[in-house]
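Here the complex is missing a single protein chain, while all its other protein chains stay put.
Up next is subunit A:
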Amino acid sequence: MAERKLARLFDVRRVIGGLFVVYGLIVTLIGVLDGPSELEKAQGVRINLWMGLGMLALGLLMLLWLRLNPPPEPADPPAETADREV
């Protein structure tokens, strides 16, 4: 049961949120540092900056959702044995 709870810590929202916060920070940083040649390649769009901020926002939203609506407690044992009749 304890292990099950531990596993629930890895809610998919936490995984997505974590990855996108990291990606968002990296890509935003690159975007701030982008020079003229990068801007020229991207047709003048500060694409790294915008995508970085976008990914950061998605990551934070996922984490916020997790905070506001945490995963339910592990299901009761009877519910789990129910679909074990094979």
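Keep this in mind: a residue touches a chain if its C-beta (ideal position, glycine included) is under 8 Å from a C-beta of that chain, and two chains touch if they have at least 3 such contacts; residues count from 1.
The rule we apply is simple: contacts and distances are computed from a predicted model.
> According to its UniProt record, what is the protein name of the omitted chain, chosen from "NADH-quinone oxidoreductase subunit N", "Thiazole synthase", "Dipeptide transport system permease protein DppC" or "SSS family solute:Na+ symporter"?
From the choices "NADH-quinone oxidoreductase subunit N", "Thiazole synthase", "Dipeptide transport system permease protein DppC" or "SSS family solute:Na+ symporter", the unshown chain carries the UniProt name "SSS family solute:Na+ symporter".
> Kindly note down the residues of subunit A that lie in touch with the hidden chain.
Within subunit A, the residues that touch the unshown chain are 3-4, 6-10, 12, 15-16, 18-20, 22-23, 26-27, 30-31, 34, 38-39, 41-45, 47-48, 51-52, 54-55, 58, 75, 80, 83-84, 86.
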